[in-house]
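Have a look at this one.
Only one protein chain is missing from this complex, and each of the others stays in its spot.
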Amino acid sequence: MKPAKFDYICAATVEDVAEVLGEHGADARVLAGGQSLMPMLSMRLSRPQVVVDITRVPHLDGMRIEDDHLFVGAVARQQSLAGVADLATRFPLLSQALPWIGHYQTRVRGTVVGSLAHADPSAELPLCLVAMNGEINLRSPRGSRRVRAEDFFKGTMLTDMADDEFIQSARFPVAKPTDRFAFREVGRRHGDFAIVAAAAVRDDTGIHVTVGGVNDVPFRRRFDGLEVHDIGDAVSELAAELDTRSDLHASAALRRQLVRSLASDTLKEVLS
Amino acid sequence: MRRIPANEQVRVSVEVNGRVVTGQAESRTLLSDFLRHELGLTGTHVGCEHGVCGACTIRIDGDIARSCLKLAVQVEGASIETIEGLAPAPDSLSVLQQAFVEHHGLQCGFCTPGILISLDTLLRNEPNADEMRIREVLSGHLCRCTGYTPIVKAALAARDRLKELD
Partner (left out) sequence: MNSDTLNSDSPRIEDGPLVTGRGRFMDDLPVSVRTAQMAVFRSSVAHARIARLNVDEARLLPGVLAVITSREVMAHTAPLAVGIRVPVECWPVAVDRVRYVGEPVAVVVAESRYIAEDAVDLIEVDYEPYEPVMSIDHALKADAAILHDKLGSNLCSDRSFCYGEPDAAFEQSDHTVSVDVLYPRNSCTPIETYGIVADYDAHTNTYEALTNFQGPFSIHTVVARALKVAGTQLRLKTPPDSGGSFGVKQAQFPYVVLACVAARVAGVPVKWIEDRVEHLTASVSATSRQTTLRAAVSSEGRVLALDWSQVEDVGAFIRAPEPATLYRMMGNMCGAYDIQNLRIRNRIVMTNRTPTGLNRGFGGPQVYYALERLMQRIAVELKLDPVDVIRTNLIRSEQFPYRTASGGLYDSGDYQLSVDEALRQGGFGELVTRRNAARREGKRYGIGTTACVEPSVSNMGYITAVLTPEERAKAGPKNGAISTATVSVDPSGSVAVHVASVPQGQGHRTVLANVVGDELGLDAAEITVVTELDTTRDGWSIASGNYSSRFAAAVCGAASIAADRLRLRLTEVAASQLNVRVDEVRLIKGAFSCADDATRAISFKRVASTGHWAPGTITGDGPPPLRETVFWTPPELAAPDADDRVNSSLCHGFIFDFCGVEVDVDTGQVTIDKYVTMHDCGRVLHQGMVDGQITGGFAHAVGAAIYEELAYAQDGSFVAGTFADYPVPTSMEIPDPVILHTCTPSPFTPLGAKGVGEGNTMSTPVCLANAVADALDVDDVQLPLSPTNILKMMNVAEPETSTPAASPGAFASRPIHGGGSVTVNATPLKIWLMLLDPQTLREIVPGCHSVDRVSGTDFVAHVRFGVGPVSGDYKVEIGLFDLDEPHSASLVGNATGALGNGSGEGRIELKPVDKTQTEIVWEYGAHAGGRVASVGSRLLNGATRIVMNRFFEALGRQAQDEGSPSGAEPGSDNEPETGLIGRALDRLLKRGDS
């Protein structure tokens, strides 16, 4: 299990990264924390001609609050979320989901943006970004553009990013004091990708639940005006609506059961 | 922008356990292979090469890392600590290492170096870590011999001893 050959480029600036991607497109892969790409390189599932390392680009490791958003730079680590002041009150969903993201060891190296870019349907951070109405800031030789979370995830490991684009940063909005969030997840083991994860949000726009681990992308469903006594029916409809499939970790029936259970728990929590 | 073509061997200089050392690597050489086969630091073990088992865990610039998920060329100029650097002297053991010996926290010892690096880092950063926190951090490592019970005991004993010494 050793990677195939590739050219290694250690980028010094954001412009370097854009230049390499502009030149090589899909034949180049961006390396940050390495928690997803490195195993794929070693298993030779991924065989880029060029690996562009962005870990030494200055200022990409930022994680700060500006304009009522948590701004997360491309190489900011997942573990750095734990250091964000008042995470539990300003970003309750991130705070609740953080312990479920991999392990201590992978959070220290894994980046928030890397997880978003990898777009694993079972990963927690894409789910949070969608549930929180976050944004992605893409960069390419052609310039920059912003994409809303719900427009960004397109399929299993597929995003709206063009081949010459990379994520320069992601933005998670600060919660209002009246907003309510709840997160639940079931995996086979502690630290595993979710079989099903669910996040419920109640804010001044209404109520919605986002489900990860089932469809190819985090699936968000609005339940505006939902009352507690309707939750049972609502989550049953939600489970039937999703594209539940069987794999070695869970049957389709289990996924539906988990959707009902976790969506119900999270909705109850935000409605109580 | 530094470019290392696929077919080139380059020199990588890195500080390991307090000494600057140099070795040859290709762009694709895994750091775990570089440490073991180029620098001769065979204490870092390779158990899965996909970042799950934790046997290859080391510290890079003070933070833990799976060395199978890093390229050798990425650590140019960095400071690395491996299992070989944990003991205070060749004939003595750190408090954590000693606790592993006393509580039978290892059997075959293959996963042990990575576990020691993780727990050493944890107890440095969080000297009051409770059993749940220790188990949580330990869950980033797979051990097939011990059933984890004696490892948790050893970690708790080391934590208490370190607090006494502090």
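Structural remarks
By written order: A and B. Residues from 1 in each chain.
Keep this in mind: contacts are C-beta pairs under 8 Å (C-beta built on N, C-alpha and C of every residue); 3 or more make two chains touch, one makes a residue touch a chain.
The structure displayed is predicted, hence computed values, not measured ones.
Summary of contacts with the chain left out: across B:L31, B:A55, B:I80 or B:A157, the touching residue is B:A55.
The hidden chain makes contact, of the residues A:G25, A:G62, A:P141 or A:P173, with A:G25. On the side of chain A, the interface with the absent chain consists of residues 1-5, 25-27, 29, 36-37, 39-40, 43-48, 118-122, 154-158, 160, 162-163, 186, 188-193, 195, 215-217, 232-233, 236-237, 239-241, 243, 245, 247-251, 253-254, 256-258, 260-261, using the contact rule stated above. Residues of chain B in touch with the missing chain: 26, 28-29, 36, 41-50, 52-53, 55, 82-84, 86-87, 93, 97, 100-102, 104, 106-113, 116, 135-136, 138-152.
Here, only the chains that are shown with their structure count from here on.
On the chain A side of its complex with chain B, the touching residues are 1-13, 16, 19-20, 31, 34-35, 38-39, 41-43, 49, 51, 53, 55, 99, 103-106, 108-109, 189-191. Of all residues in chain B, only 1-7, 26-28, 30, 33, 49-51, 54, 57, 63-66, 68-71, 73-74, 118, 122, 136-137, 139-141 touch chain A in the complex they form.
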